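With one protein chain withheld, the remaining protein chains of the complex are depicted in position.
Lettered A and B in written order, each chain numbered from 1.
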Amino acid sequence: MPTFVKRLLFAVLVIAALFALNAMLSTQGLFGFGLDDYYGRLLTFIGINVILAVSLNLINGFTGQFSIGHAGFMAIGAYASAYMTVYHAPGWELALAGMVGADAAHVLIFVLAIFIGGLATALAGLVVGIPSLRLRGDYLAIVTLGFAEIIRIVILNIDKVGGATGLTVPGYTNFVWVGVFAVITIVIVHNIVRSDIGRALVSIREDELAAEAMGINTTRYKVLSFVISSAFAGIAGVLFAHYNKFLSTADFTFLRSFEIIIMIVLGGMGSITGAILGAAVITILPEALRQLPTVGLFGQEFNFADLRLVIYAALLIVIMLTRPQGVLGTREFGMNWLRRAQKRPEGDEAVGADTGVSIAERDTTPTADPVEEVKNK
Amino acid sequence: MLTLENISVNYGAIEALNGITMHVEQGEVVTLIGANGAGKTTTLRTITGLLSPRAGRVLYEDEEISGLPTHKLVARGISMSPEGRGVFANLTVRENLQMGAYLKKNKREIAEDMERAYTMFPRLKERQSQKAGTLSGGEQQMLAMGRALMSRPRLLLLDEPSLGLAPLVVHTIFQAIEDIRSKGTTILLVEQNANAALRHSNRAYVLETGQIVMEGASQDLAADPRIKEAYLGE
Partner (left out) sequence: MDTFVQQLINGLTIGSIYALIALGYTMVYGILRLINFAHGDIYMVGAFAGFFIAHGLGFAAEPSLVGFAITLLGSMLVAALIGMAIERFAYRPVRKYARMTTLITAIGVSLLLENLGVVIFGGAPRSFPQLLQNQNYTLFGNAAISKSQILIFSVSIALMLLLQWIIYRTKVGTAMRAVSFNLNSAKLMGINTNLIIAFTFALGSALAAAGGVLTAQYNPQIYPLMGIITGLKAFVAAVLGGIGNIPGAVLGGLLIGAAETFVVGYGQSVGIPSTYRDAVAFSILILVLLFRPAGLLGSTVQEKV
């Protein structure tokens, strides 16, 4: 069977599966077999987190850059699209319905919302990325954090999108949308990683100076990876906004960024499957914790779910101390494992691990200049 | 005094030293020569505890020291002037020397040793309040050596002291090495400049891609045609 037919069949299968799943999640269920709304909600959030985790993995895991402001981009996507759907969509949708029918109009408007969200975020990614990606790891982290905070503070001050009180947003998302975009994200990132671009990104991760010396325009690739990654975060934001039906900047704090980070750290920062796994685990974890009995500590009753942040933090530290490469390292599951013999033998290295020369031995700059002097263009 | 038994050292997956066995007796000047990347610096760093061997032992004064942290080895009388001088550019010449005497408590001895360093290298005295980063290559090498002597070591390791220095300065450095040896300090000298190294040492080892390929009295090696061709440029 020619490849494109195989791919088409695969796509149809995936979409069919998603629709089936979605039907199961509705009240009537599929042929009477249904999961209730609670699981639907869980699956939808897993889907959104998968998009966030896989996209963050592109810049953090595969390119080795440390961006910890992903929530900021999610916010941009969410609010940009919400602005459109709250203030303009009703009018446009009505007009469109007259031409193509109500259902189609509904879908088209949402596609537009997603497009707006993604585009706005991609632009933001460009604006943030171009100056910041010149900076070395630790500085990039702080800058992305700073930008995310600035974005959040600015949005907080825009009354038109709710300011401090929040914004009510029409519902457009359902599980199919989330599922489709989760799959799209995975496929796109997977294709990037396996392409020449992906090789360039990994070479930047492993040794940026060497990559530069070999003629790879590291800034261009870093920015590219950053923009793509943030665009998907923006799309996730759109999906989230129109599922939650309510937006408040409290959803986009550093804690959110941190949650995504722990997803990819847990799963393994160089692995797409790992990111998916991590997203699923971290989404389910608070719910699972809620099932546990309450525990009495320091004179108060605690539900484990309340302790989840403490658990995450401790988990992060423990992972770093014992298995920094996460569960899957740089390995992937699925169809690739059958071809693993041909792939690179190094599966288990901690992302960006130095080969042998310890941190302490490296005689780098005395007073650190965060801008790598390689960029003398 | 110092023995390396079958030392193997890796940098990650790369094998830098493969089964090195060598020894240095008290009062000797032993030199380790070899091309760039042969593993000479790795050897010194393993001796001083900056690197841990994957296999083998390092024995100093009949005690195994492999795996001990560097600062403990300094306390036992081993000192090194590292590759690239390794001076503290942000500290003054004087402060660098003081750091060399970090483990010494006796202020009088420290002052004596500093004077001795200044006598050996008068240029250092001129520049004692200058930041070490402003010194020339040769002056930094003098500082590195002076600093290494401040702890009154019994075994002094010198990593490529002549690297990048003008011939006249190299001469000064080697004269200082002679001087140090005559005062009873045992020296292990690593050098790319095989000529000077063989002329100023008792015995020599030749290191090639992580293995000792030849050893013997320096005079003999200097006369050996293979050495002459490969390292002495004749």
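Heads up, the rule we're going with is that a contact is a pair of C-beta atoms (placed from the backbone, for glycine too) under 8 Å apart; a residue touches a chain by one contact, two chains touch by 3 or more.
Predicted model, so just to flag it, every value in this text is computed and none were measured.
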{"item": "Omitted chain - touching chains that are shown", "value": "A, B"}
{"item": "Of A:Leu94, A:Ala250 or A:Met320, the one touching the omitted chain in the full complex", "value": "A:Met320"}
{"item": "Touching the absent chain when the full complex is considered, from A:Ala97, A:Ile188, A:Leu289 or A:Leu307", "value": "A:Leu307"}
{"item": "Residue among A:Ile153, A:Met214, A:Ala250 or A:Ala288 touching the omitted chain", "value": "A:Ile153"}
{"item": "Given A:Leu18, A:Ile68, A:Val176 or A:Val202, the one touching the chain that is not displayed", "value": "A:Ile68"}
{"item": "Per the touch definition above, residue among B:Ala16, B:Val29 or B:Leu50 touching the missing chain", "value": "B:Leu50"}
{"item": "Missing-partner contacts on chain B, residue numbers", "value": "48-50, 69-71, 74-75, 79-80, 82, 86-91, 95, 98-100, 102-103, 147-148, 151"}
{"item": "Residues belonging to chain A that touch the chain removed from view", "value": "64, 66, 68, 131-132, 135, 137-139, 141-143, 145-147, 149-150, 153-154, 156-157, 209, 254, 258, 261, 265, 297-298, 302, 306-307, 309-310, 312-314, 316-317, 320-321, 324, 350-354, 358-361, 363-374"}
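By definition in this document, only the chains that are shown with their structure count from here on.
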{"item": "For chain A paired with chain B, centre-to-centre distance based on mean C-alpha positions, whole Å", "value": "52"}
